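Written out below as structure tokens is the structure these notes cover.
All protein chains of the complex are present and in place, except for one that has been dropped.
A and B label the chains in the order they appear, each numbered from 1.
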Amino acid sequence: MRYISNTPAQQREMLARIGVGSIEDLLSRVPTKARLSRPLNLPAAMAESDLVRHLRALSALNANADDYACFLGAGSYDHSVPSPINHLISRGEFFTAYTPYQPEASQGTLRSIFEYQSMMAELTGMDVANASLYDGASSVAEAALMAHAVTERNAIVLSKGLNPLYRQVVETYCEGPGIRLKSAPIGDGATDLDALRKAVGSQTAAVVIQHPNFFGCLEDVKAAADIAHAQGALLVVVADPVNLGLLTPPGALGADLVVGEGQGLGVPMSFGGPNLGVFAAKQELVRRIPGRLVGATVDLDGQRGFVLTLQTREQHIRREKATSNICTNVALCALMATIYVSIMGKVGIRKVGELSTAKAHYAAETFAKIPGVRVRFTAPFFKEFTLALPKSPERVAKRLMKEKILAGVPLKAFDRAQKDCLLVAVTEKRTRSEIDAYAAALAAAVA
Amino acid sequence: MRTAKPGYDKLIFELSCPGRHAHSLPECDVPVSDPAQLLPKEHLRAAPAELPEVSEVDVVRHYSRLSQMNYGVDTHFYPLGSCTMKYNPKINEDMARLAGFARLHPLTPEAAAQGALRLMDELSRDLAEVSGMDHVSLQPAAGAQGEMAGVLMIRAYHLARGERRTKVLIPDSAHGTNPASTALAGYSVVELRSEENGDVDLLDLERHLSDDVAAFMITQPNTLGLFESKIHQITEMCHAKGVQVYMDGANFNAILGITRPGDLGFDVCHFNLHKTFTTPHGGGGPGAGPVGIKEHLAPFLPTPVVVKDGDEYAFDWNRPQSIGKLQAFWGNFGMLVRAWTYIRTMGPDGLRAVSDNAVLNANYILKRLEGDYDRSAPGPCMHECVVSARRQKKLGVTATDIAKRLLDLGFYAPTTYFPLIVEEALMIEPTETESKETLDEFCDAMIQIAREARDNPQLIHDAPVTTPVRRLDQTAAARQPRLKWTPQAK
Partner (left out) sequence: MANVPGELRYTKEHEWAKLDGDKARVGITAFAQEQLGDVVFVELPKVGAKVTAMKTFGVVESVKAVSDLFAPLSGEVVEINAELPKKPEVVNADPYGDGWMIVIKLSNAREWEGLMPAGDYEKLIAEAGH
């Protein structure tokens, strides 16, 4: 048993020292009635080479983005993952370390999280960011809970531009506290501001908009902020941090909380998890933020050092009165993001946004030349757009799979009003020839 | 006086040099590349984000140096109680990185993701078998989310039967996430007294059970590392009042192949894949917290559920009574691959050997330490033991001091001050992957510290001195929080 070091001889030595005859004697508190009387009914152990062969075959059944040109988005993106990331996060001291409760032995993790917090605050334009939450969707849910606690109000208004999967998570989290969710519809791709104004009232704790939204369209964040603040509500902006190298940060436009999915910052898509929940806030809200926070301090010699701070708000101390129940952050994913931002740097992260939007616009323009195909909304878009098709999007996508293209997300399951549409995402990795090949295949598929 | 060599003390922002870069992005190959021609001006940043400008060498050297400031399981014995810091197998890492897994978009059409769906289905069946539960949802991102999902399913179950119960019972020895998750689900928490050894106080339980109680949540074995032997009686008492019983699966490493929550009468349990099932702790996450249930809770499972139809796998979204979703997508798939790989590597005999050796190792430590540290309870422990530094406290040496001195002696410290019901608690979980030699080295160090507490306590109060930093000012960090880098600060 290669992960168990002790040999039978050593086990006997240890049992003798303890003063019992067998390991069974140590299990005396487990009543016989409770004992499993048979081995676990699981497949027999596999040798490593057999295991590898088996999993390679299993993984080969999946249409992955190395073999297919990936135009899928909706909260997970095929952005570049620079090569040093995997090497660095695979260092055992990083990935086999625990939560930094003993800070003297965890300065590596603590410093990298402090850098991560700094980078997320900078990208979002906010005063403070936490050490990460599970994913974009649960970050929105935590923001809703926090707004409820801070304002002591019971309703949240969610734009219909919010990813429907995120809305489902918010509904689940708001069930227990009994928070009411209201909607504001989208107009021609972006949130209908008049409808939003009508939906927001004196019981609204927060307004939640996604920017760019689920359909790819850019929102008027400043207008939404004004509407929310006029009623004393908070503005929560759901944003993709990769885009914020180029887009005006929501913090500069009046956001009180900025949350979102950081997967595009060097975290593998990995069939939807693990992910990276970004959470950033204004200074006056710092003691109400869920999750971990790393702070700078000094040691006994006056040397700079870093520690988990404001921990008393967290579950292990505050228990049922905690700001949240969260116990982990996604430290290793946050480290991937930190290294990604370091590698991309001030210039590169802007360039990722520039390339993504340039290629997305080229793709939209090229596809819209095909008879019967058009971009659904007129609102400006960033790296994703909603493409209306004359034929079933599911069937079109299936045909394009044969050309090794993952064409986009059919929207029928998300929004019946867009059931003739495909959500197409274009990142900096999509080449002009991939886009042209898509256009050719699409033209044939809808002819 | 510092005795450690001068350490590395830079942040990536401080290595920044204007004009340096590490990125490698292609030139724009489409006609219009200027975003100002594509997007309204107000959407574009006026000035670039103030982020580092460093070379690839800078990045690699910086993060490599940072890693050297960490203790990890790969380098140090890590006896944190209830965290199960066992060895993280490297084959798990290789398999999670296979392109067919790592490079798979979550919204890939199901017909083209059969390998992933099959792995998920098989893992949930494996976990169901290990736990004696009927169904397992792999969606929760961590143990705390698994707990919340479990409590929400219990809530949905009672509501579906027309009952609005308002309370959940939790022992005072429980982990903080138990009451926190319960409160999030809208329940009020009633704390029950534990007996001194962490056992459930049956009289206190009896007094509190009523038809206003939705659930009773316990950890098995308990947080003192002892198996609650009255468990059948407890689950029967609860069920007689319509109360659901929840098992916190943090201590699963003690019971693999020995007993199963489903056989003990539990209705719900969660798993921490980053504990028992070796997915790496990563410095604080990501984890994965699948939740297992008995059949009567199946309608309330999170959506979607993986279903098997012949040889085909698919997501079932038609779940009208589901509690909803916890994450945007389907679960921490990368961690699921690792757990699947571990279970296939070990097989049924290997998993049984895990709990046997975990129990053996913890009892060996308890035996070797009992001369110098107070046991928290008589009798054998399971996979972890809790000792009290009460004797040392009388000499002015606290559990914290002992933890810091252990860092100097080359060990990560055990968990301190948990469970709350043991004074100056040190909770030690060696796990099954440690050798007798390592356990002996650790016990020798603990005994040395006990001696130092009598003969030279200043050594312990000064600790640690060999780590990159010495004890840190937590008060200053909390009074004047400095939570991000600014150009002037250093």
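Here are some notes:
Heads up, the rule we're going with is that contacts are C-beta pairs under 8 Å (C-beta built on N, C-alpha and C of every residue); 3 or more make two chains touch, one makes a residue touch a chain.
Please read these numbers as outputs of a predicted model, since none were measured by experiment.
Screening B:T166, B:S188 or B:T475 against the full complex identifies B:T475 as the residue touching the chain left out.
Between the chain not shown and the residues A:R167, A:H211, A:R313 or A:R376, the one that touches is A:R313. Not every partner is drawn; the one left out touches chain A at residues 287, 311-313, 317-318, 321.
Listed for chain B, the residues touching the missing chain in the whole complex are 474-475, 478-479.
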